[in-house]
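Before any comments, here is the structure.
Shown here: the complex without one of its protein chains, the others still in place.
Chains here go by letter, A and B, matching the order in which they are written, and residues are numbered from 1 within each.
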Amino acid sequence: MAGIDIFLQNVANGVLMGGVYALIGIGLTLVFGVMRTINFAHGDFVVLGMYSAVLFNALLGWDPYLSLLLAMPIGFLTGVIVERFILSRVIDAPPESALLATLGISLIIGNAILLTFGGEPRSVQVSYASSTFSIAGVNVSMVLLLAGIATVIMIAALYALLNRTEIGRAIRGTAENRLGAELVGIDTRRIHSIVFGLGVMLAVMAGVTLIPLLFATPTNTGAVFTLKAFVVTVLGGLGNVGAAIAGGILLGVVEVLGASYFMSEYREAYGLIAFLLILLFRPEGLFGRTVKRV
Amino acid sequence: MPNVLRADGITVKFGGLTAVNDVSLSLGSGEILGLIGPNGAGKTTLFNAVTGFAPMHSGRITFLDQDITGLPAFKRTRLGFGRTFQTERPFEELTVLENVLVAAFLTVGRRSEAERIARSVLEQVGLADRAHQPALDLNLARRRRLELAKALAVKPKVIFLDEIMAGLNPPALREMIAFVRSLTAQGLAVLMVEHIMEAIIELSDHVIVLASGEKIAEGTPHQVTSDERVIEAYLGTD
Partner (left out) sequence: MTKHLIGLGLLLAAGIAYPAIFPNNLTIAISVLLFAGWATSWDLLGGWNGQVSLGHASFVGLGAYFVAIGQSQFGLAPWWTMAMAAAFAAILGYFWGWLTFSLRGPYFSLSTIAVAEILRLVAINEDWLTGGATGVFIATLPEPFGIDLFSRTAQFYMALAFAAVVIATVIVISRARFGFQLRAVREDEDSAMAAGIDPTATKLKAFMLSAALTSIGGGIYGIVLAFIEPHVMFALLLSVQIALTAIIGGRGTIWGPAAGALVLVGAGEMFRTTFAEANMLIYGILILVVVLFVPRGIVGELARRHIRRLYAKRAQS
């Protein structure tokens, strides 16, 4: 293959991987945007989604995409419960309290899965796992494309929810100014529960979508996903849902190009370096509005 | 009287907005300078620019014939600035004595000496009996005195008081006025931002009036309070 073809293939891979990263990132960024809470357990909710697909496949023989029908509502409810009983109690405490609380939740989820399923990697075999097709000489993985489509649908749905519905208006109001929202009669406690429920639902969805592609392990994968989600959201702009797509794609491309043209062992590091640079020099994110320096 | 502090042509901008425009002031030892003006006049901004807590756009500050323009706030403290904050900012998890110790350690390294300074300052502001109380538990009047104690414990040559009288009840106000006067007797220069006219008139040797970031009047308390522009500035916003 000529250099330009390799480059195009790399970019395509990066963009597709980026779609998945975006899907992991939106839940985190939504929660941060509204609740100003950095959810450390986000990646573990992704892993929870992966294991739910494993479970539905083992018990009922369902395809991962079919199991979304059950996994997503369960994820939503889990999020609402966690918010009600844990996070709502620390929302007005110093910001580290929420970080530590979600860190605790992260450890509990990861280790509870470890106790239930054991430590060996799990996955769901699907017939289309390794199928690819080619567009203009560029190979595209079926699973990644599906995940990408899921991302786009999810973000469009989220966008519609935020902009076209009454509840979306309340969510945006709460994100903008919590006190002001309460003054006009919005129950921000309820909004927080809903938003955290949505965040967990999105994480679970990302996990289910990824299971044909990746193996799930109880504790390590969660931390990896949480880090990826941080990088995506910080690249895009913390709290900016639409920019999560841009952040995800940017991370995907940076990783793939960095790995193919510099040192492939440091694939994971490129995203982290970009993350640090953005945090330090442009904390509002590449695509975010200018906000007060954190 | 020799100048302790001199600020020339201080201008502070936030984005496109000019919060303080070309204001100058000077202060001699043992002197009290009052800074008054309606809300939003730029008093606290000027105060923060002089003490180094807000960046200046232009201007020059000299302290004891040394150019301190652009020095960070903590270095100004080391040279002889002491300040209080408008909304009191005690180190909440520390006790009253520990709060003052933090400041006392600026001039001495030994614990016993720092403690001696801290206790004498607490005695001076009337908080000696509260030394071991958590700072978080103090009431407003005592938090104010703790602010003062912290500012005094750095052994300043000039002290900046930001609305230290606001919200005090009449007896507490009388006490505070007497206390500020006693500071000048030790040769301390005082710059105070204040809303309480009673305190300004009684204490200030000299008053500067700010409105919309500009100096609109300057003189003795009697002169400025009878100045028409001052009256207009106050009435115009109220």
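In this text, a contact is a pair of C-beta atoms (placed from the backbone, for glycine too) under 8 Å apart; a residue touches a chain by one contact, two chains touch by 3 or more.
The structure presented is a predicted model; accordingly, all values stated were derived computationally and were not measured.
A.B. asks: Name every shown chain in contact with the chain that has been left out of the document.
C.D. replies: Within the full complex, the chain not displayed touches A, B.
A.B. asks: Decide which residue listed in A:Ile108, A:Ala160 or A:Leu183 touches the omitted chain of the complex.
C.D. replies: Missing-chain contact among the listed residues: A:Ile108.
A.B. asks: Pick from B:Lys43, B:Lys150 or B:Lys215: which residue touches the chain that isn't shown?
C.D. replies: Spelled out, the listed residue whose C-beta touches the missing chain is B:Lys150.
A.B. asks: Tell me where the left-out chain touches chain B, residue by residue.
C.D. replies: For chain B, the residues touching the absent chain are 51-53, 72-74, 77-78, 82-83, 85, 89-95, 98, 101-103, 105-106, 109, 111, 114, 132-134, 150-151, 153-154.
A.B. asks: Please output the residues of chain A touching the missing chain, sorted low to high.
C.D. replies: Counting only chain A, the missing chain is touched by 38, 86, 89-90, 93-101, 103-108, 110-112, 114-115, 119, 219, 223, 227, 230, 234, 263, 265-266, 268-269, 272-273, 275-276, 279-280, 283, 294.
Simple rule for what comes next: only the chains that are shown with their structure count from here on.
A.B. asks: Roughly how far is chain A from chain B, going centre to centre by Cα mean, in whole Å?
C.D. replies: So the centre of chain A lies 50 Å away from the centre of chain B.
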